[in-house]
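Apart from one protein chain that is not included, each protein chain of the complex appears where it belongs.
Now for chain A:
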Amino acid sequence: MSALLLLLLAPLFTGSLKWLKARLQNRRGPDPFYDYKNLFKLWRKAWIRPQGSSPLFLLAPVASLLGVGLAAAFLPVLPGVSFAGDFLVLVYLLNLGRFFQVLAALDTGSAFGGQGSYRESLVSVLAEPGTVLALGAAGLASGSLSLAAFTPLSQENALVYTLALVALSLALLAEGARLPVDDPTTHLELTMIHEAQLLDHSGPLLALYELSAGMKLLVYAGLIALLLPFGPLSFPAVLLLAWLALGYLETYGVRLRYLRLPDLMSYNTLSGILAVLGVVLRFRI
(Lines give C-alpha, C1' and ligand atoms only; values in the text may rest on other atoms or scores of the structure.)
Protein backbone atom coordinates (compact mmCIF):
# COMPACT_ATOMS: atom_id res chain seq x y z
CA MET A 1 0.00 0.00 0.00
CA SER A 2 2.57 2.55 1.07
CA ALA A 3 4.84 1.40 -1.75
CA LEU A 4 2.16 2.36 -4.24
CA LEU A 5 1.59 5.69 -2.55
CA LEU A 6 5.32 6.54 -2.66
CA LEU A 7 5.57 5.38 -6.26
CA LEU A 8 2.87 7.85 -7.25
CA LEU A 9 4.15 10.67 -5.06
CA ALA A 10 7.87 10.46 -5.88
CA PRO A 11 7.78 12.20 -9.30
CA LEU A 12 5.60 14.94 -7.85
CA PHE A 13 8.06 15.51 -5.02
CA THR A 14 11.20 15.64 -7.18
CA GLY A 15 9.48 17.55 -9.99
CA SER A 16 8.00 20.21 -7.79
CA LEU A 17 11.33 20.49 -5.97
CA LYS A 18 12.89 21.54 -9.28
CA TRP A 19 10.11 24.07 -9.69
CA LEU A 20 10.62 25.42 -6.16
CA LYS A 21 14.38 25.78 -6.65
CA ALA A 22 13.83 27.62 -9.92
CA ARG A 23 11.38 29.97 -8.20
CA LEU A 24 13.82 30.68 -5.38
CA GLN A 25 16.47 31.53 -7.97
CA ASN A 26 14.09 33.95 -9.76
CA ARG A 27 13.71 31.61 -12.69
CA ARG A 28 10.42 30.51 -14.17
CA GLY A 29 11.31 26.85 -13.85
CA PRO A 30 9.72 23.66 -15.13
CA ASP A 31 6.15 22.55 -14.59
CA PRO A 32 5.84 20.96 -11.09
CA PHE A 33 4.49 17.85 -12.82
CA TYR A 34 7.51 17.78 -15.12
CA ASP A 35 8.94 14.54 -13.73
CA TYR A 36 5.81 12.55 -14.63
CA LYS A 37 6.17 13.73 -18.22
CA ASN A 38 9.90 13.08 -18.16
CA LEU A 39 9.43 9.52 -16.91
CA PHE A 40 6.76 8.93 -19.54
CA LYS A 41 9.09 10.30 -22.21
CA LEU A 42 12.01 8.16 -21.03
CA TRP A 43 9.79 5.10 -20.84
CA ARG A 44 8.97 5.31 -24.54
CA LYS A 45 12.55 5.86 -25.63
CA ALA A 46 14.99 3.27 -26.89
CA TRP A 47 17.95 2.27 -24.74
CA ILE A 48 21.46 1.21 -25.56
CA ARG A 49 23.76 -1.15 -23.75
CA PRO A 50 27.54 -0.71 -23.60
CA GLN A 51 29.58 -3.32 -25.43
CA GLY A 52 30.77 -6.13 -23.18
CA SER A 53 28.28 -5.50 -20.40
CA SER A 54 26.43 -8.41 -18.84
CA PRO A 55 22.66 -8.82 -18.30
CA LEU A 56 23.30 -7.26 -14.91
CA PHE A 57 23.21 -3.92 -16.71
CA LEU A 58 19.51 -4.45 -17.42
CA LEU A 59 18.74 -6.15 -14.14
CA ALA A 60 20.12 -3.38 -11.92
CA PRO A 61 17.46 -0.70 -12.54
CA VAL A 62 14.71 -3.30 -11.93
CA ALA A 63 16.42 -4.54 -8.77
CA SER A 64 16.88 -0.97 -7.63
CA LEU A 65 13.20 -0.13 -7.96
CA LEU A 66 12.21 -3.49 -6.50
CA GLY A 67 14.45 -2.98 -3.46
CA VAL A 68 13.08 0.48 -2.78
CA GLY A 69 9.52 -0.67 -3.47
CA LEU A 70 9.77 -3.58 -1.01
CA ALA A 71 11.38 -1.31 1.57
CA ALA A 72 8.51 1.13 1.14
CA ALA A 73 6.04 -1.70 1.79
CA PHE A 74 7.38 -1.95 5.35
CA LEU A 75 6.76 1.72 5.97
CA PRO A 76 3.65 1.91 8.15
CA VAL A 77 2.46 5.15 6.56
CA LEU A 78 -0.41 3.06 5.22
CA PRO A 79 -1.15 -0.39 6.65
CA GLY A 80 1.23 -3.01 5.29
CA VAL A 81 3.64 -5.77 6.23
CA SER A 82 5.14 -5.65 9.68
CA PHE A 83 7.07 -7.90 12.07
CA ALA A 84 9.61 -7.53 14.83
CA GLY A 85 12.91 -6.22 13.52
CA ASP A 86 11.49 -5.11 10.19
CA PHE A 87 13.41 -1.83 10.30
CA LEU A 88 16.59 -3.78 9.59
CA VAL A 89 14.96 -5.37 6.56
CA LEU A 90 13.90 -1.94 5.34
CA VAL A 91 17.39 -0.46 5.59
CA TYR A 92 19.01 -3.41 3.87
CA LEU A 93 16.40 -3.65 1.14
CA LEU A 94 17.32 -0.08 0.28
CA ASN A 95 20.94 -1.12 0.15
CA LEU A 96 20.12 -4.14 -1.98
CA GLY A 97 19.02 -1.85 -4.79
CA ARG A 98 22.23 0.10 -4.41
CA PHE A 99 24.29 -3.08 -4.46
CA PHE A 100 23.00 -3.91 -7.92
CA GLN A 101 23.36 -0.32 -9.04
CA VAL A 102 27.03 -0.32 -8.02
CA LEU A 103 27.62 -3.62 -9.81
CA ALA A 104 25.94 -2.42 -12.99
CA ALA A 105 27.98 0.78 -13.01
CA LEU A 106 31.19 -1.24 -12.65
CA ASP A 107 29.91 -3.57 -15.35
CA THR A 108 29.83 -0.79 -17.96
CA GLY A 109 33.61 -0.59 -17.75
CA SER A 110 33.59 3.20 -18.06
CA ALA A 111 35.85 5.32 -15.86
CA PHE A 112 32.92 7.29 -14.47
CA GLY A 113 30.87 4.22 -13.62
CA GLY A 114 33.70 2.94 -11.45
CA GLN A 115 34.24 6.33 -9.90
CA GLY A 116 30.56 6.74 -9.09
CA SER A 117 30.47 3.24 -7.64
CA TYR A 118 33.25 3.62 -5.14
CA ARG A 119 32.09 7.07 -4.11
CA GLU A 120 28.51 5.94 -3.61
CA SER A 121 29.72 2.91 -1.65
CA LEU A 122 31.67 5.24 0.63
CA VAL A 123 28.64 7.47 1.17
CA SER A 124 26.54 4.44 1.96
CA VAL A 125 29.09 3.07 4.41
CA LEU A 126 29.19 6.45 6.11
CA ALA A 127 25.42 6.82 6.30
CA GLU A 128 24.46 3.28 7.23
CA PRO A 129 25.57 2.98 10.87
CA GLY A 130 23.85 6.19 11.90
CA THR A 131 20.59 5.15 10.26
CA VAL A 132 20.52 1.67 11.76
CA LEU A 133 21.55 2.87 15.22
CA ALA A 134 18.98 5.67 15.18
CA LEU A 135 16.14 3.35 14.18
CA GLY A 136 17.33 0.74 16.68
CA ALA A 137 17.40 3.33 19.45
CA ALA A 138 13.90 4.48 18.55
CA GLY A 139 12.75 0.86 18.61
CA LEU A 140 14.32 0.25 22.00
CA ALA A 141 12.79 3.43 23.39
CA SER A 142 9.32 2.40 22.20
CA GLY A 143 9.80 -1.13 23.48
CA SER A 144 9.19 -2.74 20.12
CA LEU A 145 11.45 -3.46 17.18
CA SER A 146 8.68 -3.18 14.63
CA LEU A 147 8.28 0.07 12.69
CA ALA A 148 4.50 -0.07 13.01
CA ALA A 149 4.77 -0.07 16.80
CA PHE A 150 7.11 2.91 17.13
CA THR A 151 5.68 5.34 19.62
CA PRO A 152 5.62 8.98 18.48
CA LEU A 153 7.78 11.70 19.96
CA SER A 154 6.83 12.51 23.53
CA GLN A 155 8.38 14.12 26.57
CA GLU A 156 9.52 10.71 27.71
CA ASN A 157 11.76 9.94 24.72
CA ALA A 158 12.54 13.48 23.50
CA LEU A 159 16.34 13.21 23.76
CA VAL A 160 16.65 9.86 22.04
CA TYR A 161 14.22 10.83 19.31
CA THR A 162 15.87 14.19 18.64
CA LEU A 163 19.23 12.47 18.14
CA ALA A 164 17.62 9.85 15.93
CA LEU A 165 15.95 12.56 13.86
CA VAL A 166 19.28 14.32 13.34
CA ALA A 167 20.82 11.06 12.15
CA LEU A 168 17.93 10.32 9.81
CA SER A 169 17.88 13.82 8.33
CA LEU A 170 21.57 13.59 7.48
CA ALA A 171 20.99 10.12 6.06
CA LEU A 172 18.21 11.54 3.88
CA LEU A 173 20.63 14.05 2.36
CA ALA A 174 23.36 11.48 1.81
CA GLU A 175 21.19 8.61 0.59
CA GLY A 176 19.02 10.86 -1.53
CA ALA A 177 22.18 12.31 -3.17
CA ARG A 178 21.23 15.89 -2.33
CA LEU A 179 23.29 18.96 -1.44
CA PRO A 180 25.65 19.33 0.43
CA VAL A 181 26.67 15.69 -0.13
CA ASP A 182 25.97 15.42 -3.86
CA ASP A 183 24.74 17.87 -6.47
CA PRO A 184 21.82 16.41 -8.46
CA THR A 185 21.98 19.18 -11.08
CA THR A 186 25.67 19.01 -11.97
CA HIS A 187 26.86 18.09 -15.45
CA LEU A 188 30.48 17.64 -14.34
CA GLU A 189 31.22 13.91 -14.39
CA LEU A 190 34.27 14.20 -12.15
CA THR A 191 32.29 15.66 -9.26
CA MET A 192 29.36 13.26 -9.55
CA ILE A 193 28.58 10.59 -6.99
CA HIS A 194 25.14 9.14 -7.65
CA GLU A 195 24.68 10.46 -11.19
CA ALA A 196 28.01 9.04 -12.39
CA GLN A 197 26.54 5.56 -12.04
CA LEU A 198 23.61 6.34 -14.30
CA LEU A 199 25.56 7.88 -17.18
CA ASP A 200 25.36 4.77 -19.35
CA HIS A 201 21.71 4.00 -18.70
CA SER A 202 19.15 5.50 -21.00
CA GLY A 203 15.46 5.34 -21.79
CA PRO A 204 13.31 3.07 -19.59
CA LEU A 205 16.36 1.97 -17.59
CA LEU A 206 17.05 5.55 -16.61
CA ALA A 207 13.37 6.06 -15.83
CA LEU A 208 13.47 3.15 -13.35
CA TYR A 209 16.59 4.59 -11.70
CA GLU A 210 15.08 8.06 -11.42
CA LEU A 211 11.87 6.69 -10.01
CA SER A 212 13.68 4.62 -7.40
CA ALA A 213 15.89 7.57 -6.40
CA GLY A 214 12.78 9.68 -5.82
CA MET A 215 11.09 6.91 -3.83
CA LYS A 216 14.16 6.42 -1.68
CA LEU A 217 14.02 10.05 -0.66
CA LEU A 218 10.39 9.59 0.37
CA VAL A 219 11.18 6.41 2.33
CA TYR A 220 13.60 8.40 4.47
CA ALA A 221 11.01 11.14 4.86
CA GLY A 222 8.57 8.42 5.96
CA LEU A 223 11.04 7.13 8.58
CA ILE A 224 11.39 10.66 9.93
CA ALA A 225 7.60 10.97 10.07
CA LEU A 226 7.34 7.82 12.22
CA LEU A 227 9.33 9.46 14.99
CA LEU A 228 7.40 12.72 15.04
CA PRO A 229 4.22 13.42 17.04
CA PHE A 230 1.15 11.73 15.46
CA GLY A 231 3.48 9.15 13.88
CA PRO A 232 2.55 8.20 10.31
CA LEU A 233 -0.09 10.93 10.24
CA SER A 234 2.67 13.55 10.18
CA PHE A 235 3.96 12.19 6.86
CA PRO A 236 2.41 14.98 4.71
CA ALA A 237 3.87 17.61 7.03
CA VAL A 238 7.32 15.99 6.83
CA LEU A 239 7.10 15.91 3.04
CA LEU A 240 6.26 19.59 2.94
CA LEU A 241 9.05 20.42 5.36
CA ALA A 242 11.60 18.33 3.47
CA TRP A 243 10.45 19.92 0.21
CA LEU A 244 11.00 23.43 1.56
CA ALA A 245 14.25 22.55 3.32
CA LEU A 246 15.75 20.90 0.26
CA GLY A 247 14.64 23.77 -1.93
CA TYR A 248 16.33 26.34 0.28
CA LEU A 249 19.40 24.22 0.93
CA GLU A 250 20.02 23.60 -2.74
CA THR A 251 19.55 27.25 -3.63
CA TYR A 252 21.51 29.02 -0.92
CA GLY A 253 23.79 26.18 0.15
CA VAL A 254 27.14 25.15 -1.23
CA ARG A 255 28.22 21.62 -1.87
CA LEU A 256 30.80 20.21 0.54
CA ARG A 257 34.24 19.30 -0.67
CA TYR A 258 34.16 15.57 -1.38
CA LEU A 259 37.03 14.85 0.99
CA ARG A 260 35.12 16.66 3.76
CA LEU A 261 32.21 14.25 3.45
CA PRO A 262 33.29 12.04 6.36
CA ASP A 263 33.27 15.13 8.61
CA LEU A 264 29.59 15.73 7.92
CA MET A 265 28.60 12.08 8.06
CA SER A 266 30.38 11.58 11.38
CA TYR A 267 27.56 13.65 12.93
CA ASN A 268 25.17 11.07 11.58
CA THR A 269 27.02 8.18 13.22
CA LEU A 270 27.61 10.16 16.40
CA SER A 271 23.90 10.97 16.76
CA GLY A 272 23.05 7.32 16.22
CA ILE A 273 25.49 6.17 18.90
CA LEU A 274 24.31 8.81 21.37
CA ALA A 275 20.71 7.84 20.73
CA VAL A 276 21.45 4.21 21.58
CA LEU A 277 23.41 5.29 24.65
CA GLY A 278 20.48 7.45 25.62
CA VAL A 279 18.18 4.44 25.64
CA VAL A 280 20.60 2.06 27.26
CA LEU A 281 21.50 4.44 30.06
CA ARG A 282 17.86 5.48 30.36
CA PHE A 283 18.34 9.20 29.88
CA ARG A 284 14.64 9.61 29.49
CA ILE A 285 14.49 13.39 29.61
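As a convention for this text, a residue touches a chain if its C-beta (ideal position, glycine included) is under 8 Å from a C-beta of that chain, and two chains touch if they have at least 3 such contacts; residues count from 1.
In the analysis below, contacts and distances are computed from a predicted model.
Enquirer: Hey, which one's the missing chain according to UniProt: "ABC transporter substrate-binding protein", "Formate hydrogenlyase subunit 5", "ATP synthase subunit a" or "NADH-quinone oxidoreductase subunit K"?
Expert: Of the names offered in "ABC transporter substrate-binding protein", "Formate hydrogenlyase subunit 5", "ATP synthase subunit a" or "NADH-quinone oxidoreductase subunit K", the absent chain's UniProt record gives "Formate hydrogenlyase subunit 5".
Enquirer: In the full complex, which of A:Ala111, A:Val125 or A:Leu244 touches the chain missing from this view?
Expert: If we include the chain that is not displayed, A:Ala111 is the one touching it.
Enquirer: Which of A:Asp86, A:Asp107, A:Glu128 or A:Asp183 sits in contact with the chain that's absent?
Expert: If we include the chain that is not displayed, A:Asp183 is the one touching it.
Enquirer: Could you pull out which residues of chain A are in touch with the chain that's been left out?
Expert: Listed in rising order, the touching residues are 21, 24-27, 111, 115, 179-180, 183, 185-191, 199, 250-260.
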